[in-house]
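Working notes, structure below.
Note that one protein chain of the assembly has been removed; the remaining protein chains are unaltered in position.
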Amino acid sequence: MVSTQTLIFGLVIGSYIGLAAIGFSLIHGLVNMFNIAHGEYMTIGAYLSFVLMNQLGLGLFVSLVLGIAATSIAGLAIAKFFYQPLYETGPIPLLLTSIGLSFLLRNVIQLGFGADNKYLEGGLTGVYRTDALGGFFLQYSQALVIALALLTILLLHLLLTRTELGIAMRATSNNETLAQITGVATIRIRDYVWLLASGTAGLSGILLAQQRTLTPALGYNDILIILTAAILGGAGNVYGAVAAGFFLGIVSATATSMLPSGMASLATSVIFFMLIVALIVKSHVIEGNRGVIAT
Amino acid sequence: MIGDRLKLLSNPGIFGSAALLAGIALLASRLLLYPPGNAFVFIEVGILFLFYGLLVLGLNLQYGFTGIINFGHVLFFGVGGYATAMLVAPESARGIALGLPWPIGLAGAIIAAALVAGIVGFASLPLREEYVAIATLAAAELFTDVTANLPSITGGAIGYVSIPQPINIWAGGHYGTFLTSTLLVMIGVLSFGYVVFRRLTDGPYGRVLRAIRADKEITDTIGKHVFRYEMEVFVFAAIVAAIAGSIYALFIGAAAPGLYTADVTFLLWIGMLVGGAGNHRGVLAGLGIVMAFELLTRFLNDLPYYTSQQFGALRLAMIGLLLIVIVRYRPEGIWGNAKEQGIE
Partner (left out) sequence: MDTTMKRRQYLKGTSIVALTGAAGCVGSEGNNTTTSTTTDGSGGTTGTTSTSTQSAPDNVVFGGLAAFSGTFAPYWPANHQAIMTAIDEVNAAGGPKGATLKLEERDTGGKVQQARQVIPQLVNNDNAQMLMGGTSTTIPALFDRFAEVQTALINPWAGTTFLNDKPADNGTPNDISDDGWVWRTTASDTLPAVGAAVHLKEEGMNRVGLMHLDTPGARSWVEGFEESFEKIGGTITNTVPFAPDKSSYQAELSRLFEADFDAWVLAPGGTGQAVPVVKDWLSAGYGKQLMMSNSSRTTDFASAVGSEGDGILGCGATLKGPNYEAFLQKYKQQGDEELHAFATGFYDAVNLGALALHAADEFSSVGIEKNLGPVGRNNEGDTVVTTFAEGKEALDNGESINYEGASTPCNFDKFGEVVTDIGVFEMQGDTWTQVKTLESNELQEAA
């Protein structure tokens, strides 16, 4: 039986993954590419928050807002410059470009900030404890991550279902040619998607930097797990991506608590293994279905 | 007359045999060779180029000719290395080590690669192309993860460090001779590899592969069992990679997860794209260009400290930029054929 506490740990890890996977999944669905540089978008957000919080002394929430905004714009600019010219050429050139971009961005950040370890100041501290449900504790910073993950997906849902933009996005993802014919400006839509995806990437980067050591490879370390969550969740399915994120988080936490001691760090391998299995299982579904934002 | 003789030599099969024989003769003669000191680092990189050359030829067969997006090619290099390590390393090593003679190690590498490639290929090849990329990448990551975490089976993160080195032993432990004979032997091996790959793609088999790359569905419709061809190509290239991995382990005397990371795959892809996928000598040249770039930039260290510390990052950034530029402006590569690759 998995304890409540392990479940909570899993939700926390899952929130990090899921939040990061949202952006990745959006791009996969609407721009039809795997953006391997997504990790670097997260890293950009993280370093921005370092500047805002450690160097300018701003508070957490202010930095969150500014950081998300700045990362959105930066992400869009990068995408328009590097990816937009290749929109028509298919997923592979875009994938390769994103790999090159990942190297480029990561090392430019290192050139700018140095390779050394940095630690974010001014994050949330404090813990909530209870004996309910068998007893567990939850750090405030962890609660924040879970809350923001859920909030983001809620806002995204509202956007997709209640706004013109969101409906246009879904139309584009379903059938781009049709959408174009009916007057949806696809490039414009994609711009908004980049803003969204980069913003959520920046958010997850900032939250990650709270808990971890900040290095240029911060986002890059997680790109494979994020990718796994996005694929597990279904191409372009942001709800699926978050759910998959939570699932992977719980798997990871459970594996850590249950694997025999010598093999405890194989928890990451389990995730890769699941990715491969998921790909095989879904291979019949994937063949016909282009990116769809399911509702 | 001499012109004719030279022409004969430029046939890669003959050239390769000549190099191989020269290498063996050098070892047998017990001659001690003293290449100039500055040359050693170039020879080392040259040897590495020859090993990676075998990998890139295989990757080219998969992608350049058949359109398979394999992002995990280093996996088979590693499988070859580890299979050999486990069979050949002395029993004192951590992890499984059987201390058998090296030819068994090589055979084991081939068998292991065929098995692994069979499984990975079977699982990934039916997927859509970008998913094949992810699946193969995941498989390669899984391999390094698992080998690093099972010390009693694979020696853990340190791996195997005292694998016997046959050429070194035959060279009497003399470094100059060892390196030079390895260089000659590997020139021979790569040349043979080149011949084999050329033969494979020059005939009707190559035409089918190119057809698969151009349009899978149509090729399937006209009765060519696409999946079978893809599997053959996948496994074959994997075996070649494993042979390279096996010899490499016997060359440096070690096998460790750190030798088989995604960096290698990345290097192969950049070399292949720069040189021109679908062109055997093109991808070798492309790989050579990229490796030469990396080596030569390492000599540019002699600038003030700030720059040399950061130069590593600068170099990697430039490589990333190179990939971006190639994909955008010259996707067929320097020597590739745009029409053949279906690029408008």
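Chains: A and B, in written order; residue numbering restarts at 1 for each.
The criterion applied here is as follows: a residue touches a chain if its C-beta (ideal position, glycine included) is under 8 Å from a C-beta of that chain, and two chains touch if they have at least 3 such contacts.
Keep in mind that this is a model prediction, so the values were computed, not measured.
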item: Selected from B:Phe15, B:Phe65, B:Tyr82 or B:Tyr131 as touching the chain missing from the view; value: B:Phe15
item: Positions on subunit A where the hidden chain makes contact; value: 5-6, 9-10, 12-13, 16-17, 115-117, 119, 125, 127, 129, 137, 139, 141-142, 208, 211-213, 215, 217-218, 221-222, 252-253, 256-257, 261-262, 264-265, 267-268
item: Footprint left on subunit B by the chain that the document does not show; value: 6-7, 9-12, 15, 19, 34-46, 48, 148-149, 151, 156-159, 161, 174-176, 183, 187, 191, 194, 198, 252-254, 256, 258-259, 280-281, 285, 295, 298-299, 301-302, 305, 308-313, 316
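Everything that follows uses one rule, which is that only the chains that are shown with their structure count from here on.
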item: Centroid distance [mean C-alpha coordinates] between subunit B and subunit A, Å; value: 34
item: Subunit B contact footprint on subunit A (complex, rising order); value: 34, 82, 85-86, 91-93, 95-97, 99-108, 110-111, 115, 224, 227-228, 231, 263, 265-266, 268-269, 272-273, 275-276, 279-280, 283, 286-287
item: Residue numbers on subunit B that touch subunit A, as the complex places them; value: 69, 123-124, 126-131, 133-135, 137-139, 141-142, 145-146, 149-150, 266, 269, 273, 310, 313-314, 316-317, 319-324, 327-328, 331
